[in-house]
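Once you've had a glance at the structure underneath, I'll fire off some questions.
So, chain A:
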Amino acid sequence: MWRSSIGKKIIMAGTGLIWIGYLLVHMYGNLKVFAGEEAFNHYAESLRTLGEPMVGHGHALILARIVLILSLAAHVWAAMALTRAAQQARPMGYAKFHQASGNYATITMRWGGLALGLFILYHLAHLTWNVPVLTGEYEPGNTFDKLVVGFTNPVNVVLYLLALVAVGLHLWHGGASFFQTLGWRTAANRQPIRFLTGALAIAIPVGFAVVPLAVATGLVA
Partner candidate 1 sequence: MSEHGHLWQEGPELDGQVPLGAIENQWDDLRFSMKLVAPANRRHYHVVVVGSGLAGASVATALGEQGYRVSCFCFQDSPRRAHSVAAQGGINAAKNYRNDGDSIRRLFYDTVKGGDYRSRESNIYRLAQISTEIIDQCVAQGVPFAREYGGYLDNRSFGGVQVSRTFYARGQTGQQLLLGAYQSLTRQIAAGQVEMHVRSEMLDLIVVDGIARGIVVRNLLTGELRAVLGDAVVLATGGYSNVFFLSTNAKGCNATAIWRAYRRGAVFANPCYTQIHPTCIPPSGSHQSKLTLMSESLRNDGRIWVPRRPGDTRSPDAVPEPDRYYFLEEKYPSFGNLVPRDVASRNAKQVVDEGMGVGLHKNGVYLDFSEAMERLGRATIEQRYGNLFDMYHSITGEDPYAVPMRIYPAVHYTMGGLWVDYQLQSNIPGLFILGEANFSDHGANRLGASALMQGLADGYFIAPYTIGNYLAGIDQAAVTADAPEVTGAIADVRNRLSALLGIQGRRTALSLHRELGQIMWEQCGMARTAESLSTAQTQLQALREEFWNELYVPGDAGSLNQNLEFAGRVADLIELGELLVLDALHREESCGGHFREESQTADGEARRNDAEFSYVAGWTWQGEGAAPMLRREPLAFEAVRLSERSYS
Partner candidate 2 sequence: MKLHLRVWRQSSVEDRGRFEDYELDDVSPDSSFLEMLDLLNEQLLEQRKMPVAFDHDCREGICGMCGLMIDGMAHGPVPGHTVCQLHMRHFKDGDHIVIEPWRVAAFPVIQDLVVDRGSFDRILQRGGFISFATGTAPEANSILIPKDRVDTAMDAATCIGCGACAAACPNGSATLFTAAKIGHLGHLPQGQPERYRRVIGMVEQMDAEGFGGCTNVGACTSVCPKEIGQDFISQMNRDYLRAVLGRTGD
C-alpha cells in the first residue's frame, strides 16, 4: 500500500491527523498561561508525571515524542516521495502556466511544510534544548518564566507568528485533503468539511498566537 501514490497520501493524512491532535493538546497547555504562573508550571510538570505510577517518570512524554517524530518522519518521507514523483511526471515544464485551481494554501504546501520543519527545529532549540541565545536569562526550572522571557525577544515573537501563519495555511489545505484522501468527502458534506477545516485552520493559529501576543503586550508577565 505504501508503495502506491494513494497509499502515501493515506500515510500523510494519518500522520497529519496525529500532529493536529498534538497541536490541540499543545495549544490547550499553552493557554494555561492565562491561569497564572503556578498553574502553568504545574501543568508542565504534570506532563512528566503523566501516567505514573503505571508508567515511569517522563516515559509518557518520551513515548509521545517517539510517536511524533515517527509521524513527522513518515509525513516528510511521503511528501518527498510524492514531490519527486510529481517532478518526474513533468520533466519539462510549460513556458507559460496558469494554475487552474487551488489557493495560496494549496500551492505553498511543500515550501510551507519545509518552513514548518525548520521552525520546529528552532522551536525545540528554544524551548526544549534551551539554547541560551534564544531563551535569554530565565529562572531555571520555571517553565512559565522561560516562556515569558523568550517572548520578550521580538525575533522569537515574529518567527513564532510567521510559523503560525504557515501552520494555518498547512492546516487549511491539509485538513480538507485529509477528508478527501480517506474518501470521506462527498457532495453532501463538502460544505461542513470546508467549514470545519477552515475553523481549525484559524482556531489553532489564533489559539497559539494569543500567548506571545499577551506576553508582548504585557498582559502576561
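Here is how the candidates were picked: all candidates are chains of the complex that A comes from, given by their letters.
In this text, contacts are C-beta pairs under 8 Å (C-beta built on N, C-alpha and C of every residue); 3 or more make two chains touch, one makes a residue touch a chain; residues count from 1.
The structure displayed is predicted, hence computed values, not measured ones.
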Check your understanding: Hey, among 1 or 2, which one's touching chain A in this complex?
Key -> 2
Point to revise | Touch list for chain A against partner candidate 2, complex | key: 1, 3-10, 82, 85-86, 88-102, 106-107, 109, 173, 176-177, 179-187, 190
